[in-house]
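Questions regarding the structure given below will be posed in turn.
Left out: one protein chain. Kept in place: all the others.
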Amino acid sequence: MSVLLQQLANGVIQGALIALIALGYTMVYGIIQLINFAHGEVFMVASYGGLATFTLLPDDLKKSPAVALPLMFVGGILVAVVVAVIMERFAYRPLRNAPRLAPLITALGVSVFLQEAVRVFYPNAKSNLPYPKVFPEGNLTIGSVNISWTGVLLVVLSVGLAVILQTYINRSRMGRAMRATAQDPDTAKLMGVNPDRVIVLTFIIGAVLAGVAGIMFGGYLNNINIDMGFQNGIFAFTAAVLGGVGSIRGAVIGAFIIGLIKTVAGQYMPGGTQYDYVWIFVVLILVLVFRPQGLFGEPERVRA
Amino acid sequence: MSTVDTSAKRSALAPLGKPFAAAGGVLGIVAALLPWVTFGLNDGNWPDKSTLQFFDAPFLVTGFRWHVLLLGVLILVAAFAPVPSKGRVVRALGWGLTLVSFVNAAYITVKGGGLGAITALDGATAFGGVVGLVAGVLAILAGYGIGIEPVGEWKFKLSTPLAYLVLLLSFGAVLYAVAAMLTTGGVGSANPYAGAIFLSFLGFAAGVLGALSGVGYIRWLSALSEQHRVFSVVVLAACALLLPFTEAGNEYWMTVAANIGIYAATAIGLNIVVGLAGLLDLGYVAFMGIGALVAANFSGAATAYFGFDLPFPVAAVIAAVVAGIFGAIVGSPTLRVRGDYLAIVTLAFGEIFTRSAQNDIGGFTNGSNAIPGIPALSLFGAEFNKSFTIGAVKLPAGVLYYILIVLLVAATMAVFANLKFSRIGRAWIAIREDEDAARAMGIRTGKMKILAFLIGAMLAGLAGAVFAHKNGTVSYESFKFLESVTLLAAVILGGMGSIPGAVLGAALLFVLPEKLRDFEDYRLMIFGLALILIMRFRPVGLIPDAHRRAEMVERADENAEEAHVEAKKA
Partner (left out) sequence: MRKHSVKSAAIVGASLLVLAACGSNKTEGGGTTGGSCDTSKGTLTVGVVAPLSGNLSALGVGIKQSAELAVDEANKKCTVPGFKLTVSAQDDEANPAKGAQAATKLSTDPNVVGVVGTLNSSVAQTVQPILRDKKIPQVSPANTNPSLTRGNDFLTAPKRQFDNYFRVCTTDDLQGPYAANYLVEKAGKKKIAIITDGKTYGEGLAAELQKQVAKKGGTIVGSEKVGEKDTDFSGVIAKIKALGPEAVYYGGEYPVAGPLSKQMKDAGLDVPLMGGDGIFDGKYIELGGKEGDLATSVGAPTESLATAKAFVDAYKAKFGKEDYAAYGAFSYDAANAIIGALGKTLEGGAAWDDSKRDAMLTNVGAYSGSGATGEVKFDQYGDSTNKVLTVYQVTSAKWKDVQTGTFTG
């Protein structure tokens, strides 16, 4: 029983991380129907951005987490946003009216490019890099279940940001413009919405969330590598599809389900941890086949 | 609308067109005769006697300086002779000149340690590179000044024997160019400047090809070969089979060419799924892996699952069938899943395959230890991996594999061509263009989509069977996600739905990394960048398929940007 509880806790933390990335996927897809494959790499780049910020800090600041940590968040998020905006402007925007395969293939190219650019140009990025210890140490112990404080922070941040995002989209003027663009870009344009601005803002919001995820990932696991974006990106995308692409609530719930499948299937399914991802993909395929709109999505519209 | 666009450009540069072209041509010739580097470099002299003043001995010009000279002369000819679409031709030649000059000057600068190496140092002068660059840029500008008109069209018809002769000569020239390209910079590891020599050659070839295409020759030739299709195919196959007899006929290039062939056959299979039926598959290499595993298990290798050895043709057929069955299974979600979602399903399948193979699922894959020691193929006692003698000619090892694979690719191309122009092929294209309309027209879309997956997977499985014997070992490591992306890139680079395109794409994606091993650290980064740039500037690929063109861009001859502008206006 205690094993199950521990695995559930682990799954929730993994899910929280995936949720932060999945939100970026789901928003971009909701508005321009693009699977932004490179979004996972934005998350990775943010992590390296945070690390670079820390490395550049003067030595006495490095010792005080209260100063270093916020600066790392700022640095990482800044890098993520810049990368995302450049990516949108130069890779995706010119293809907005191209056939659907074109931007998807571009996204693959961006993903490979970003990963390799970090590997080649970031010092020593060829293998894993240790992340500075600026996060709260120690565990929260409830009964037999151990959760690190960083993990707790990750869950709180993830859920909190999702709620803020949901409110922003439902209540603010810009959020309304986003929903309008997602529904019908042409009509939205007639109503005075600038679709380019809305799309850029969507990418920026996604990048900010991925940036938070990138720094938290480094803090929680204490090391980063260039592959982390691809792997977690796939999980996040799966989560977004599972929840119903375009739905904020769906992405978060989907992410928690993915996290739980990974840990619980690794524990109890035949083949154990050897096949833990296989179960994630099996669930994905089943959802797509039997409920293509996902758990919380609307049925897919046929695009004109 | 394109005429408006280009005439605006013309107005600024128009009066300067011919003078610039003349200056570019003359400067190009001068550059070829000037020295290019002031001193011998650390790793040995820069090739083609580049410290020499060739004004003293103009007939000794070789290598890249010969290319520069030739480009200069061609620019002059194009500027003053009555050439169709003059602007395009001059511009292309100018690009070639710029690239050759840039590659040589940049390499010398960096390897020789500074600008002194290509300007003046210690009393020696070497302005060849600088002059060449200026000449190239002038010629490009001249091209715009003269005006970029539509590609020239050649109306005249040829009698059949004459047409045959033209085709024979043209394909022979292609064979010569391919062999020359493969052998530039040397085969061994001795030449420290091999990468630069190759890039420089590539620049020259691009310039000349661009000029030929601008003048309308390429389009005319492809129309001609379309007219005499059977003859063209025979000549092309003969040319491919003649490659071992050229300079490039050594063991190394035979090995590379055989691998290209295997991936090209797989890429053609993928082209059925992506190019014809429009179903994006991101886990395609798994089918090749399944084919390879089946062949390996029937090969009599020590760790094979079945303890007996089937003859290769039988094993290959089984491999194709098993891969086809998996193809149909993976394709079955297409009944309900569309577009991007399907891409994710196939990606998931690819990941499931690698994970399962790594874990030795069912005892078929031998897990992480792979299945080594798969015997080489042999026919009438001739082992395919040994060198081979016909009469007095000793052919390099691996040549039999090469021949087998050329035949395999030819067969795959034939299958593809027949399918494409058949009822099934038309149904696939209809589904690609508009699935709902296709269904309304009475096409059983579900069945057709699964059929596309099945046939594509069978071709990949067949290629995989050859792969197993050619490489002698089958490991899950050969069939990862990146390989699927590479295959997809081959299809896109060549042109989706285009038969020669897939072969060309696979060839480029294999030959370029082999020739540019100097840049291996940047290989994947350049690969990613190339994917982005192709989608941005030439989404139809290098050899676009006629139908596909209509879908990817509105006007066949305009580039993507103009189409984009048009689409925005619409």
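All chains are identified by letter, namely A and B, in their written order; residue positions are counted from 1 within each chain.
Keep in mind that, in the parts below, contacts are C-beta pairs under 8 Å (C-beta built on N, C-alpha and C of every residue); 3 or more make two chains touch, one makes a residue touch a chain.
For clarity, every value in this text was computed on a predicted model and none was experimentally measured.
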* Structure fact -> Cross-chain touch to the chain not pictured, restricted to B:53, B:359 or B:378, is B:359
* Which of B:115, B:526 or B:542 contacts the chain that the document leaves out -> B:526
* Structure fact -> Given B:243, B:277 or B:370, the correct residue touching the omitted chain is B:370
* Asked: Which parts of chain B are in contact with the chain that was left out?
  -> 41-43, 102-103, 106-107, 110-111, 113, 187-190, 250-252, 255-256, 259, 302-303, 358-359, 367-370, 372-373, 385-386, 397-398, 467, 471-473, 475, 477-478, 482-483, 513-514, 517-526, 529, 533, 536-537, 561
* Asked: Which positions on chain A touch the chain that was left off?
  -> 2-3, 6-7, 10-11, 13-14, 17, 90, 119, 123-124, 126-128, 130, 139, 141, 146, 148, 217, 220-228, 230-231, 262-263, 266-267, 272-274, 276-277
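By definition in this document, only the chains that are shown with their structure count from here on.
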* To do: Report the residues of chain A in contact with chain B in the complex, numbered from low to high.
  => 33, 35, 91, 94-95, 97-106, 108-117, 120, 234, 237-238, 241, 271, 274-275, 277-278, 281-282, 284-285, 288-290, 292, 300, 302
* Of all residues in chain B, those that touch chain A in their complex -> 274, 278, 280, 333, 336-341, 343-345, 347-349, 351-352, 355-356, 359, 436, 482, 485, 488, 492, 496, 521-522, 524-525, 527-532, 535-536, 539, 551-552, 560-561, 564, 567-568
